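Take a look at the structure set out below.
Shown here: the complex without one of its protein chains, the others still in place.
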Amino acid sequence: MRNAWLVPGIPFFSFLIVGLFIRPLSEKAAGWVATAALFVSAFFAYSIAWDYFSHFGIGHEGPALVPWAFEWLRYQDHLTATIGTLIDPISILLMVVVTTVSALVHLYSIGYMAGDDGYGRYFTFLNLFSFSMLGLVVAPNIVQMFVCWELVGVSSFLLIGYYYRKPSAVAAGKKAFIVTRFADLGFLIGILILGYFGIEAFPHIGAKIQQEMAGLSSIPIQAIDFAFINHPATAHYILTTAGTVLGLSTLAVACILIFMGCAGKSAMFPLHIWLPDAMEGPTPVSALIHAATMVVAGVYLVARLFPSFAAAGTPLDVVAFIGTFTCAFAAIIACTQDDIKRVLAFSTLSQLGYMMLALGVATAVSPLGHTASMFHLFTHAFFKALLFLAAGALIHGVHSNEIWDMGGLRKKLPVTHLTFLAATLAIAGVPPLSGFFSKDEILRAAVENHHPIVFGVALFVAGLTAFYMFRIYFISFWGDARSEKAEHAHEAPAVMLIPLIALALLAIFAGFVPMGEYLGTSHGGHHGIHWNIAIPATLAGLIGIALSAFMYTGTRERYVAVARALGGMYTVVKNKFYVDEVYLFVTKNIIFHYIARPIAWFDRHIVDGAINLYAWLTGALGRGLKPLQTGQVQTYSAWWISGAVFFIILLWMKLS
Amino acid sequence: MNELMTLTPGLYHWLLLTLLLFSVGLYGLLTRRNAVGVLLSTELMLNSAALNFVIFNRYMAPGFVDGSIMAIFIIAVAAAEVVVAMAIFVALLKLKKTADVTLMNELRG
Amino acid sequence: MGLISWYVVIPAATAFAITLVPKAKPMAIRWVASTGGFLLVLLSAIVSVKYWNLAAADIELLRTSMFTKLYMVEQWTWFKSIGIEYFVGVDGISVLMLDLTAIIIFTGSLASWYVTERPKEFFALLYTLVTGVFGVFVSFDLFLFFVFYEVAVLPMYLLIGIWGTGPRNYSALKLTLMLLMGSAGLLVGILALYHGSGIHSFNLIELSKIHFPEAFQLWVFPIIFVGFGVLGAIFPLHTWSPDGHASAPTAVSMLHAGVLMKLGGYGCLRVAIYLMPEGAIYWAMFFMALATVNILYGSLGAIKQKDLKYFTAYSSVSHCGFVLFGLLALNLMGIKGAVIQMFSHGIMTGLFFGLIGMVYGRTHTRMIPEMGGLAKVMPWLASAFYIGGLASLGLPGLSGFIAESHVFLGGFFGNQWHDITLMRTLTILATLSIVVTAVYVLRGLATVFHSTITNPEFEKLTDATLPEKISTGVLIAALAIGGMLPWLFVDLIEGSIFPFLNRLHESGMISSL
Partner (left out) sequence: MTETITTALFYIFAASAVLLAFALVLTRRILRAAVWLMGVLFCSAAFYVLLGAEFLAGIQVLVYIGGIVVLLVFAIMLTSSFELLDDHPSALRRILGILTAGGFFAVTALALLSTKFPVKAYHGEAISDVEKIGKSLLNYGPGGYVLPFEVISVLLLAALIGGIVVARKVLVKDPEAKS
C-alpha cells in the first residue's frame, strides 16, 4: 500500500524524462519508454488492488486509506492542500481501468503513429495525460482533484490540437479547452463554497473527524479533504448553519456548481459541443481520452462526492435529469452521423448519460445506482476503447473516416472485424457480454428507486444504441466495397492488433466481475440476473439490431427512403440540433462583437481619450495666452497702467 | 475737495493742471503710431513731472531749493533721453523703412 | 557595508562599468551587463537562503507582533536635521521581490542581446533603472523609498523614447507624465505622513508606531494608494500601460511590466496599508470594485487586440488587477495571494515580453493576424510562449494557479469589516476572468503559432539562439518551481504578512468601538 504514489508517479517521471531528455535524442525510444512506464504503472495498480482486497476482503464497504501524502500548499491553518493518494474501492477500480486502457493505447499508438513527425511529442503528452488522470483518480482532497482536473484538460487540449497544421484540429482543441474551462469555473466556485464552510465547520467537528480518521491517513485531515467533506457531520453542519441561496441550501448550490464542472468534463448536455469536435485528434487519443478515461472523470467526481450530493438531495435530481436527457439526445443524433468517429463520440455521450442517470437515481439509502454506474464505467471503458481502436484500424486501412467509403471489409480486416463485432455486441447489451450486465444493473437501479420515466428512456435508448451501433457495423463491414480505397484496405500491423484482441477479451469477460461485491454496496450479494428487467432490455437490443439489419444490409437503399420520409426532422438531427451554431453565434457575436470590441474601443477612445484631452487642454491653454504678448510697447504700457489703476482701486476699496 | 472752490490758484489747482497735462501726454504715448509722436508725448509728461516738483517746493517747502534742483536734473535727463531716442529712431528708420511703432513687434510671443 | 546594500551597489556599478567599456565593442558591453545580472541573481539567492534561516525562528513571534521584523538592517543618518536616513533592510515580501527583479534583469539583459543601436547607453540606462527598483524594495525610509522610486521611473522615458518602436515619443511622454502624476500624489502623501506623525523622521518603522488620527488617514490613504495604483495600472489610470509597453523595446517592457508594475502593488502594501490601517478598511471596498473592473476589463480588452504587445499589456493590466484585488481583501490569503501574484505575474510577463521581442526580431511584425504557423519554424519559442500562456491563465503546476487560488479564496472568505455578499459577488466576477483569459490566450497563440504559415518567407526563420534559450529557460524554470513547490516561498511570505493583519485587526477594533 505504501507504494501507492508510484501509480501516478511513474508516468510523471517518465513524462519529464521522455519530454526533456529522450525525445530530442531518439523518437523511437521515447515511444517504448513511455509505453513501458504505463505497463509498470498498470502492474502496480493491479498489485495495490490485490493487496487492498486481500487485506480488507470483499462484500463490505472498504475503508478509504490515504497511505501517502505530503503538505503541498498551506493556504490557512486547517486549509492545507495536500498531495497524496486515496485508496478506496472506486479509486482502485478507476486506477485499474485507466492504467490498463492507457497502457494498451500506448502500445497501439506505437503502430498507429509510426512515421509521424511529432511522434516523441505525442508520447510525452500521452504520458502527461496518464499522469494527470491517475493523479485525479487518487486525489484525497478537492484541490488536488482540481489541479489534476486542469492538467487533464490541458493535455486533452494539446492532444486534440496535435495535428496543429490542420486549422480544424487547432480550433477543436481550443474549443474543448475553453468549454471545459468554463465548466471548471463552476467547479472552482463550488470549491470556494465548500472550503469556506469547511473552515467554518472545522473548529466544531474537525477534531472528532480527525480522531476518527487517525488510523487511515498519514497526515491530519484538512477542511478540504474528501473524508471531511463527505462526513455526515459536515453535511449536517452546512445544511443547518449556512443559509439558503435562491431557495436551495448552500450545500445543494455547491454540489450543483461542482456538477457543472463534471458536466463540462463529461460532456453532458449543455456543454457537450466539444466532444464531437475532439475527434480531430489522433484516434488512439480519442480512444483513451474521449472514450475511456477523461470523460468519465466527471462521473468519478460525482461518485466521489456522492455522500454530500445525496445529503443535499436536489443535486441528484439535476444529475438524473441531465443524464437522461443527454442519453436520449446523443443516441438520436448518433443515428444520423456519417463519420465513424463522430458516431462513436455521440455513443460515448449517450453511455456517459447512462452513468450519470445511474448516479442520479441512486440515494443514500439504496446506493445501487452508484455501483451500477461504476460497473458501467468499468465495462464501457473497455468496449468503447476497443471500438475506437478498431475504428482507428479501419481508418488506418481505408484512410478515411466516412463510413460510406468503407464496405465489405469483413474479409480484408478479419481481426478488426471480429473484435469490432464483439464490442458492438457488448455495447448493444447482448446477454453474455459485459454491456448487458452493467446496463441491466442501471435499469434495475432505476426501477428499484422508483424512477419509471428514467427506466423507460433508458430502455428506449438501449434499443437505439443497438440500432446505430449495428448501422455502422453493417455499413462498414458488410455489403461490397463502396470506394476503391476500401478495395485494397489492408489489415493493421501486429502491434495494433494485440491491444484490440486484449480489449476484446476484457469486453467479453468484464461482465462476470461481481462489482457489487467489490464496491460493497449490494446488500446480500445476490448478484444473479433479474429476469424481469433483463428480458425487456435484451428484447430492445435485438429489435434495434434487427431494424438496422433490415435497413442497411439489403441491396436496395431502404435507409434513403426512411431518411426522406422523416424529411426536415432528419436534417435537424443530422446537424446536431444546431447547438454548435447557437454557441458560435453567442460567442462570436454577443461576446466578441458586443462586449470585447466595445471595451477595446472604449479603452482606446474614452479612457485614453480623456488623458489625451487633458493633455490637449493644457496645450490649448498655453496657445490661448500667447496673443497677450503682442510685441508692441504700447500694449504693454497700457496693460501696466491699467494694472496699476486696478490695484489702486482695489487698495482704495480695501482702505475705505 | 473744498479747496478747489476758491478761484485763486492753490496747491490743488496746480496739481490738477499738471495731472491733466500728464494724462494727455499718457494718452499720446499710448495712441501715437509715429515714433517721434511717442517721443513728444513723453517730453510733455516729463515736463509736467518737473512742474510738480516746483509746485510742491513752492507750497510745501518755501525756504528750500530742492524742488528746483530736481527740475533741473529732470531737464538734463530729458535731454539725454531725447538724444538716445532719436538715435535709435533714426537707426530703426533706416532699417525698417518706416517710423510706425506698431510694426516693430519682433519680440511678440 | 552589509549584504543588502550590495543590491544597490552592484547594478549601479554595472551601469558605471558599462559606460567605461569602449563603444566599439558591443560584445563586451553585453557581457558586462549579463555578468551584472548574474551577480544579482547570485546575491538574491544568498540573501533568500540567509533570510530563510533567520526568519524560520521568528514565524511564531511574528504571529502576534505589530511591526514587520527586518533582517540584515543597515542604518546611516543622511540628513540629520530633517530626520532622513539610509535605512535599508529586508523582510519576507521584499526578499521575494528582490529575487523577481534579479531574475528579470538577468533574463532581460540576455533577451536584449541583439540590441544594435547604441547598446552602451541602452544597458547603462537599463541598469540605472534597475538600481532604482532594487533600492525601492530594500529601503525602509520613506524619503529614500521615494528617491529610488523616481530613479526607477525616469530612465523609462529615454529608454522608450530612443529605442522604442511605433509612436514612441507619444507613448514615452504619456507613460512618464502619468507616472510622475502618480508620484506627485505620492510625494504629497509622504510629506503628509511626515508632518502628521509629529516625530521628526521618515523611518517606516518609527512611523508605524504612531497611530494617525482616522480623519487624517481617510484622505491620505487614497492619495498614496492612487499614487502607487497608477503604477499598478488601476482602472481609470491604466491607459499608459498598453501604449507604453507596445512601443518599449523588449528588455524595457520586460522590466517595466515585470517589475515596475509590482512596485505599485508593493508600495500600496508597504506604505498605504501598513501605515494607515483604518484608511485601508474605509477605502477597501471602493478600490476592490475598481480592481475587479481592472481584472475583467483588462482580459476582455485583450481579446480584440491585434498587436501582440497590446495583447500582453492588457493581460498584465488584468493580472495587476489581481494584485490589487488580493491586497484589498485584507485577510491572510488575500495579501499572500497578492504577493505571490506579484512574483508569478512578474516572471510571466517577463517571459511573454521577452518572447515577443524574440519573435519580433525574426518576423519584424507584431500583428497577430499577419503571423501564423510559426510553431513549425521555431518550436522552442512556440512551446515557451505556450507555457507562458498557460501560466497566465492559471494552469495548476505553474505559479499562476497558486497566486490566483489564494486571491480567490481570500476574496471569497472576506473579512470582518466588510459585507461578505458584496465581496463574494466581486470574487465571482473576478473568477470569470479565468475563462476570458483562456479565451484570449488560446485565440492569440493559436493564430500566431498554429495552422498554416501565412507568408512564405517565415519558412526561413531560425529557432531560439543560446542566450535566448537561457533567458526563456530560467524564466520557465522559475514558473515551474513556483508552481510545483510552493511551500518553498509561501512560508517565507506568511511570516511577514501577520504584522499587517494584526495592525488591521487592532485598528479595526478601535474604529469599530
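Labels for the chains are A, B and C, by order of writing; each one numbers its residues from 1.
The definition used in the following text is that a contact is a pair of C-beta atoms (placed from the backbone, for glycine too) under 8 Å apart; a residue touches a chain by one contact, two chains touch by 3 or more.
A quick note: this is a predicted structure, and the numbers were derived from the prediction, not measured.
Enquirer: I'd like the shown chains that the missing chain touches, ordered by label.
Expert: Looking at the complete complex, the unshown chain comes into contact with A, B.
Enquirer: Just the residue numbers, please: which parts of chain A touch the chain that's not shown?
Expert: Counting only chain A, the missing chain is touched by 634, 638, 641-642, 644-645, 648-649, 652.
Enquirer: Which residues does chain B use to touch the chain missing from this display?
Expert: These residues of chain B touch the chain that is not shown: 1, 4, 7-17, 19-21, 23-28, 30-34, 36-37, 39-41, 43-44, 47-48, 50-51, 54-55, 57-69, 71-73, 75-84, 86-91, 93-95, 97-100.
By our rule, only the chains that are shown with their structure count from here on.
Enquirer: Can you check how far apart chain A and chain C are, centre to centre, with Cα atoms defining each centre and the answer in Å?
Expert: Once rounded, the distance between the two centres reads 36 Å.
Enquirer: Quick check: how many Å separate the C-alpha centres of chain B and chain C?
Expert: 71
Enquirer: Take the average of all CA coordinates in chain A, do the same for chain B, and state the distance between these two points in whole angstrom.
Expert: 101
Enquirer: Would you pick out the residues of chain C that each touch at least 2 other chains?
Expert: Where chain C is concerned, no single residue meets two or more other chains.
Enquirer: Taking each residue of chain A in turn, which ones touch at least two of the other chains?
Expert: none
Enquirer: Please give the residue numbers of chain A that touch chain B in the complex, ascending.
Expert: My answer: residues 626-634, 637-638, 641.
Enquirer: Show me the residue ranges of chain A that touch chain C in the complex, using the header's touch definition.
Expert: 71-76, 79, 143, 146-148, 150-151, 154, 157, 161, 164-167, 170-171, 173-174, 177-178, 181-182, 184-185, 188-189, 192-193, 195-196, 199, 592, 595-597, 599-600, 603, 607-608, 610-611, 615
Enquirer: Write out the stretch or stretches of chain C touching chain A in their complex.
Expert: Where chain C meets chain A, its residues are 174, 177-178, 236, 238-240, 242-243, 297, 300-301, 303-305, 332-333, 373, 375-376, 390, 393, 395-397, 401-402, 405-406, 408-409, 412-413, 427-428, 431-432, 434-435, 438-439, 442-443, 446, 449-452, 486-487, 490-491, 494.
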